[in-house]
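A single protein chain has been omitted from the complex, and every remaining protein chain is retained in its original position.
Order as written gives the chain letters A, B and C; numbering starts at 1 within each chain.
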Amino acid sequence: MNFQLTEERQMLQDGLRRYLSDTVTPEAIAAATDGATGLDAELWAGLTEMGVPGAMFTEEQGGFGGAGFDLMVVFEELGRAGAPVPLIESAVLAGGILAEVGHMDLVEEIIGGRIIGFAHGEPASRYDLAHVQTRAEKTDAGWHLTGAKAVVQHAPATDTVIVSARTGGDVTDQDGISLFLVPTAELHMRDYPLNGGGRAAEITLDTVVPDSAVLGETGAAYPLIAAANARATAAQCAEALGLMETIKHLTVDYLRQRKQFGQPIGKFQALQHRMADVLIEIEQARSAVINLCGHLDTDDCDMHVSATKNLIGRAARLVVEESIQMHGGIGMTQEYALGHFAKRLTMVDHRFGDADYHLERFIRLAAA
Amino acid sequence: MNFQLTEERQMLQDGLRRYLSDTVTPEAIAAATDGATGLDAELWAGLTEMGVPGAMFTEEQGGFGGAGFDLMVVFEELGRAGAPVPLIESAVLAGGILAEVGHMDLVEEIIGGRIIGFAHGEPASRYDLAHVQTRAEKTDAGWHLTGAKAVVQHAPATDTVIVSARTGGDVTDQDGISLFLVPTAELHMRDYPLNGGGRAAEITLDTVVPDSAVLGETGAAYPLIAAANARATAAQCAEALGLMETIKHLTVDYLRQRKQFGQPIGKFQALQHRMADVLIEIEQARSAVINLCGHLDTDDCDMHVSATKNLIGRAARLVVEESIQMHGGIGMTQEYALGHFAKRLTMVDHRFGDADYHLERFIRLAAA
Amino acid sequence: MDLNYTDDQKAFRDEVRAFLADHLPQRLSDKVKGGKRLTKADYEEWHAILNAKGWLGVTWPKEHDGTGWDAVERHIFEEETTAAGAPRIVPFGLNMLGPVLMKFGSDAQKDHYLPRILNGDDWWCQGYSEPGAGSDLASLRCEAVRDGEHYIVNGQKTWTTLGQYANKIFCLVRTSKEGKPQQGISFLLIDMDSPGIEVRPIVLIDGEAEVNEVWFKDVRVPVENLVGEENAGWTYAKYLLTHERTNIAGVGFARAGLSALKRIAGEQMQGGQPLIANPFFAAKVAQVEIDLMAMATTNLRTIAAAAAGQAPGAESSMLKIKGTVIRQEINALTRQAVGPYAAPFVSEILDEGSNAEPVGPEAAMPATQAYFNNRKLSIYGGSNEVQRQIISKAILEL
Partner (left out) sequence: MDLNYTDDQKAFRDEVRAFLADHLPQRLSDKVKGGKRLTKADYEEWHAILNAKGWLGVTWPKEHDGTGWDAVERHIFEEETTAAGAPRIVPFGLNMLGPVLMKFGSDAQKDHYLPRILNGDDWWCQGYSEPGAGSDLASLRCEAVRDGEHYIVNGQKTWTTLGQYANKIFCLVRTSKEGKPQQGISFLLIDMDSPGIEVRPIVLIDGEAEVNEVWFKDVRVPVENLVGEENAGWTYAKYLLTHERTNIAGVGFARAGLSALKRIAGEQMQGGQPLIANPFFAAKVAQVEIDLMAMATTNLRTIAAAAAGQAPGAESSMLKIKGTVIRQEINALTRQAVGPYAAPFVSEILDEGSNAEPVGPEAAMPATQAYFNNRKLSIYGGSNEVQRQIISKAILEL
């Protein structure tokens, strides 16, 4: 039993924290969010240079990490900085699947900074990973993909996207889902900014891709998607933890500095006690992330995904609402840093399943 | 729209409050709880003399009240005093059914102070009113009753009990339930004290009663039971409100008087704010009781039963736990008054359906 | 005890309903229900419709061309207009300044300003809050120095709602630094087009700029624009705040929000069934509905007491807290209901006549926006912390 980071991870953490605190400014986030690609290209290049995408992969896969705690270290720091970067999409989701099906050339490029997207969710799928209506029909030329994909994060920054489509089975069957590598130029995209920063797109598909575009076995992609999704959820939970840490620091500073009725508002016992409860939940969140990252490669992974995502969802709401309330009006302004972090943290519950979704799943898994 | 009590009800309230505050002592409650019958006979005689059982019945039924707000006034005062008396059992449950089936002679005796019990719940029925396993078989001599009844409150104080038994249908059918008037002497009783005061009994039945013991039509008792139960729930919710009021006063007094670190603990802002939240929930509870008592004789009665019982259940837990916590150790001692009220209020959630049971029922009714 | 309206009250309710059916433009109610941005012209249009009927001065006595309604009638009006999706009545002139002028203003001020509020000549905004003051209102520093027949005003106000539309602002200013902070405050009426005034929008986390900073640099204000006496403004300010508190419970908003929530959760599918049929979600919706049923009755109890002439105590603080907690919970559940589509934010969709299609369900973006925007409910109008303080002081008497 040991809760210390290894020396390598400690170095990565320190380096990342320094680099991000120098680099990620509100202006840079806003520019990326409102810009064409939703990407802060300079930041992405810097992260790549530091080897951040490589930390998502094992040495065997050409990286130098790949364990749950590597994800934790990196994403907690990205969360602290509030930086929207396509690391979950390109390295954890797309990269994870590509490594699994043996596309090591692309993995190498991802480690080198190339951004490949992952288009799986659909307008009606909500949080159900097996819900795929997009169809792939076999033609002479290859596969004809038709359908729609929803809220594909960082799609405008990609040149290629992994698209899931149904080659068999009914809309919610786990069997019959296949994955295709599609050039972004072949997709119809409507892109838009996101609450909390970054851009996403609605994607409409009506394109033919060659047989070589198929990833892995046709009809058997569900386990690949589910495994990548579990890792992505861990990454996102670690990011949420980092967001909470920054919100905590902002709020503690505010309570210490802001004066009302002649004293710092942090002297008011009602706020002190509520702040204590917030701190407790942030420690709970940290432990939950540790639990998940420590069990990513075990049989209990699914249960920990749901336990942790549930706890993070609840803690996030408390942290967001209490921090805004303790700040008062200033906490609601876009100019002050809190707003961005609060929005980004709020959005965590809207991806990979919300707190209730995972509570229900946890119950189902525990009963099984 | 008018939230004032009528003059008559105001007088009843004033009189009851005075009488009960003079009469109901911790010693009297303990004596009744530990005594043979679970009845404070003097108190019961006094209440009867004041016409309290009569307030449960309409003028048409020989009483002088019978509306929801009559129940509210009486039971809120009984709650304030923390007095365990068989009014729900004898006047609201048994009396309500007897009045409905036209047994006006017995109603008159109940108004005069006779105590008739109501044995419906069973060891396996939990909160399901239709769950009746006790059987009544037709014999030459009348009806042979066999089965068991659970937690029959105030049974030891009765001379006669209304017993539900199945004359047809399956264990959880609404059809096929009948009611019988059975002398208490015919029952096997195991009686015991209750948390929060008073006594109840487990009843085992193996007795034959004459045909004349049947109340109303055989097999058609469910609506009678449900209607009486709705009124009993309203009574119990009003009692809970009275219990909350007394707990509120005890806690406010304690916060004002108890000193720590050189000042009254009510000066500590964290407690002030929590007390404010408790007060808000007690006002919510009062409004919920008003809603239910004002809709007892309407089509919306069932929905209000569930809404109010749910809210009372949640508010009760908050009031109990916060009041004990704010008192500290003293709040946990049997000697101090709070303990009795806290236990009695806690037990409200264990009769007529708990907060979750009614939340589920509310959703079902709202969807219907 | 009687939970029902009297026949007269029912007749009044029917009259309000009929009026709304005939006169509330559907263009406006569609915007309100769809969470679109309301323009200055939208508010002015609705005010003019109400004024033509004599129903704009809802809290005003008949002698000043108000409705003369009692608390129950005001409640019925608020309930019906909210349910119908009418724009709110902009409160600054009507519910805040108006009552202050009626009680403390000079005859000249009453004669001049009150009709202009009703007929829309003036759009007032509020100059109370200052940066660094917050709930500690008396610590304000914006200063007015007498110079002959003028006050020279210097300083800053903030959180000035819809100040960008206003041609007038009523301000609390410091005219003396002696005595307690509450002493030395005066109540001034100021033209927004006076030289030296600058209005800067504050963008909130929902992306909207409904509040502003207002800067005063050597702004000259004629002394006849002083309300009441110099240095006695704290009394008027407190009087105003009690009037700000009408409809503090927001029952109508909560009901409208709850019914929208149920509709949205009835359309969103999860695991093959509407989200509203999911027991976990249904439990939360039912819980807040039950709380709202009780709170609505607490509200009626307070209104009935007010109509019977009783002074409100800590009840309005209780209603403020419970009302905002309920509305914020409804906002949170609505945000939860829209799922992944809570994330996209395309600001121009909120403009009337925008060609931009919504991303995902039409209800999604307004749901997220309302969640963030309504965090303000527990902060402004006396934060919920201040309300808890009032409640506990009232009962603990410490």
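Everything that follows uses one rule, which is that a residue touches a chain if its C-beta (ideal position, glycine included) is under 8 Å from a C-beta of that chain, and two chains touch if they have at least 3 such contacts.
Worth saying up front: this structure is predicted, and the values here are computed from it rather than measured.
Trainee: Out of C:Pro115, C:Gly196, C:Gly266 or C:Pro279, which touches the unshown chain?
Mentor: Looking across C:Pro115, C:Gly196, C:Gly266 or C:Pro279, the contact with the absent chain belongs to C:Pro279.
Trainee: Which one touches the absent chain: B:Gly38, B:Gly54 or B:Gly121?
Mentor: B:Gly121
Trainee: Extract the touching residues of chain A with respect to the undisplayed chain.
Mentor: Contacting residues on chain A, toward the hidden partner: 1-6, 9, 69, 72, 252, 255-256, 264, 266-267, 269, 272-273, 275-277, 279-280, 283-288, 290-291, 293-295, 307, 310-311, 359-360, 362-363, 366.
Trainee: To test your reading of the contact rule: which positions on chain C touch the chain that is missing from view?
Mentor: Missing-chain contacts on chain C: residues 279-280, 283.
Trainee: What residues on chain B make contact with the chain left out of this view?
Mentor: 121, 123-124, 126-128, 150-151, 172, 190, 192-196, 200, 202, 259-261, 268, 270-271, 317, 321, 324-325, 328-329, 331-335, 339, 342-343, 346-347, 349-351, 354, 356-357, 359-360
In the analysis below, only the chains that are shown with their structure count from here on.
Trainee: Taking the mean of each chain's Cα atoms, which chain ends up nearest the overall Cα mean?
Mentor: If one averages C-alpha positions chain by chain, the most central is C.
Trainee: Report, in whole Å, the distance between the mean C-alpha point of chain A and the mean C-alpha point of chain C.
Mentor: 38
Trainee: Out of chain A, which residues touch more than one other chain, so two or more?
Mentor: 268, 270
Trainee: Which residues of chain C are in contact with two or more other chains?
Mentor: In chain C, 385, 388 touch at least two other chains.
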